[in-house]
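Only one protein chain is missing from this complex, and each of the others stays in its spot.
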Amino acid sequence: MIDLIKKDPDISHYKDIWVFVEQTDGKAEHVSFELLTKARELASQRNCHVAAVSVGESVSHLAEDVFKYGAEKFYIIEDEVLKDYRTEPYRDAVSELVVKYKPEIFLIGATTQGRDLSGTVATVLRTGLTADTTKQDIDPETGFLWMTRPTFGGSLMATIFCPKHRPQMSTVRPGVFKAIPLDTQTNGEIIKEKIDFSEEDIVKKILKKVISSEGNVNLGFFDVIVSGGKGIGNKENFNMLRELADLLGGTWAGSRKAVELGYIPQTRQVGQTGQTVHPKLYIACGISGAIQHLVGMQTSEIIIAINTDKDAPIFNVSTYCIVEDALKFVPKLIEQLKSMQSIRRAL
Amino acid sequence: MSNLKYDVIVVGAGPAGLAAATVLAKAGVKVIVIERGRFAGSKNVMGGVFYSDCMKGIIDDFPGKAPVERHIIDQRIWLLDNNSFVGFNHKNELFNKKPYNCHTVFRAKFDNWFAKQAADAGALIITRTLAKEAIIENNRIVGITTGRPDGDIKADCVIIADGVNSLLAKSLGFRKEIKRESVALAVKEVIGLDEKIINDRFNVKSGEGVTIEVTGSFFNGEAMAFIYTNKKSISLGVGMVVEDLVKNKINPNDLLESFKAHPSVAPLINGGETKEYLAHLIPEGGYKEMPKLIGNGVMVVGDAAMMVDAIHREGSNLAVTSGKLAAETYIEAAKAGDFSKKSLSLYEEKLKESFVMKDLKKYKGVPALLQHNKRLLQQYPKILNNAAFEILNVNGVSKHDKEKLLWKNMKQQIGVSNLIRDLFKLWRNVG
Partner (left out) sequence: MHALVFIKQVPDASQVRVNYETGTLIREGVPAILNPFEVHAVEEAVKIRQKFGGKVTILTMGPPQAADALKECLSRGADKGYLLSDRIFAGSDTLATSYALYEGAKKIIELEGEVDFFFAGKQAIDGDTAQTGPGIATRFNVPLVTYLIKLDEINLEEKYVIATRLTEFGQETLKVPIPVFFTVEESLNTLSHSPLPWLIKAAQSKIEILSGENVDLDKNQCGLKNSPTIVKKAFTPEKKQRGATLTGTFDEVVNQAAEKVAPFLNDAL
């Protein structure tokens, strides 16, 4: 682990805004570009520069995209040891760069990996970390970063800042900010660092990786989620929700009751004890809208609910309310969408 | 087989069970309390006014640190018609003297606190565990089974305090399935409001409380309703005999909503926010529906024994008292080492001498009376409201003529002989 003696305690020495560029098998996560876009806006208020940081076996090829989204510098560490994400070597590599180059603000995507990494890096750096922020502003007076995040499962918002420690770290949920590339392609500078890693020193070994389209997904990754509850009636009926999700380029999920009844795996549960999602479109079919479910999805941009009960609480957070039998409605909707799709393709 | 053995098993951590457990533990008896809820009180519901007197001999210096809301200094009764009510109230500075007569309480907090007192006295409180059946050997009860692995418990004596639905009393054949006309379903809401607003609306100071008991023709059936003040909220509810709900196809939630919307009620809760919604059964059968209270190695206390005084909406104090008496009976019986039905009949004796049986007996006719005589809760309140309006509304008709008219209406609607009969019955049953 990094030696903290090396960390500079004088906060005035910390400058610029950094974004962690998360990658899997050399492919960058979209949230990283969302954060770079946001970082540009913050940097213009703060009058500073935007930089990206990434570590992995080979990441320099990401430079083009990283610069396209506004980074002026790209700090990287490349090493075989960093091929797959593992907490400890990633933690050490990222912390090393931060200690050496002293960013003032450090943003990380609140993905599974980002949450794992940020908690350890912040502890190594002995600085504050605000998780899952949904809003960021620079205080015009102090120049501090104001980070706003939901707590109590979304019932309460808190604005948090970190006045005396640097960098000011926060994770941001995917989909909160938009990714917009620069109009003109600019070139930045790549700064490569090295750490003396040796595989023998890394105690954690990855035996197997399973990429699954079925059970385990990060629902936060999708723009469209078609979700079902007890009202869907059985496991087979979920197939129509999958079909609808496929049509809309999204994925499927459900309520805890749907999990308990064995309709869907727990890994697809939305809500307080499942995943929190903010897709652009959330379609809730046969879900009553218990508070534990609502806290996991009520910040979705558009919510369409289909429920036979006109007073179901889910309607209180819905953009469009459809009082119908989902089992009759969804097949019709699929039919209709398919015909729209074929017309579009024909045109 | 399990080898868990105690002197006494108490089933149910409500007021009845906890009173019994506290008294037993203080006397050094090895007592275990089995409660199905996540904690004592977690699922328990009450209006709720808790009377202090019954805690004598159980918790010294009650209320002390007990979580009580307001002590009641003003008790009101309303006879409600569609747009109006006739009411009377009794407010008395004497109720501001310690020890206070009664307090509003939240059962979730109150029972939890009571359980801690019992535990401090030495009782073992086991939550999240369902008592299932009595274990019977040689025609006497020697323990219970629970819903857990290795869950059998043995004891000299079992005190059944599992409330209105009493699984155990039923499984022992002590009582039959409750009749629909002997039990009321109560629905209740807790509505959050500023302390100062409550003080203003009910004309009391902080700490002082008001109860309003409501009945009348408004409910279109024999419903009772209540409005009680807590520190920063109002408890309000409606109860109706299940038989009537079913017969008249009434949805209790609708009943509660229309009660809340009544022009005399709405201003009291205006601007408040519903914090809790609860539903629970109240045994209303009273004395006549009481089950067998004792058997070899077993006593039944509280709601499980149908000990509710429906007229005065008292239950928790009867529960506490019966629990205490059962505990005292055990302590006596233990001296002789005899827990047979005969020995435990002391419990029945004690109950008879206490206010519990006296009150229950006194009002034993009331539930049936109300059930069978629609006039008492339907027509009289209407007539009274009407009369009050006529008398108070100044419209040029002389008071004398008004009274004559009212009396005529009354005679037409009810008939003189009915009126006399009703008054007589009521006097015999309640007075």
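Quick notes on this structure:
As written, the chain order gives the labels A and B, with residue 1 at the start of each chain.
Definition applied: contacts are C-beta pairs under 8 Å (C-beta built on N, C-alpha and C of every residue); 3 or more make two chains touch, one makes a residue touch a chain.
Every value quoted in this text rests on a predicted model; they were computed, and no experiment measured them.
Residue A:247 is the one among A:99, A:247 or A:327 that touches the chain not shown. The chain not shown here is touched by just one of B:31, B:153 or B:360, and that residue is B:153. When the missing chain is restored to the complex, the residue among A:28, A:43, A:71 or A:283 that touches it is A:283.
Among A:73, A:91 or A:278, only A:91 touches the chain that is left out of the view. For chain B, the residues touching the chain absent from view are 2, 4, 32, 38-39, 42, 106, 108-109, 119, 124-129, 146-151, 153, 190, 192, 232, 273, 275-276. In the full complex, chain A contacts the hidden chain through residues 1, 24, 29, 84-85, 87-88, 91, 111-113, 115-116, 118-120, 122-124, 126-132, 146, 150-165, 203-212, 216-218, 221, 223-224, 246-250, 265-267, 272-273, 276, 280-281, 283, 290-292, 295, 298, 302-304, 310, 315-324, 328-329, 332-333, 336-337, 340-341, 344-345.
In the analysis below, only the chains that are shown with their structure count from here on.
Rounded to whole angstrom units, the spacing between the C-alpha centres of chain A and chain B is 53.
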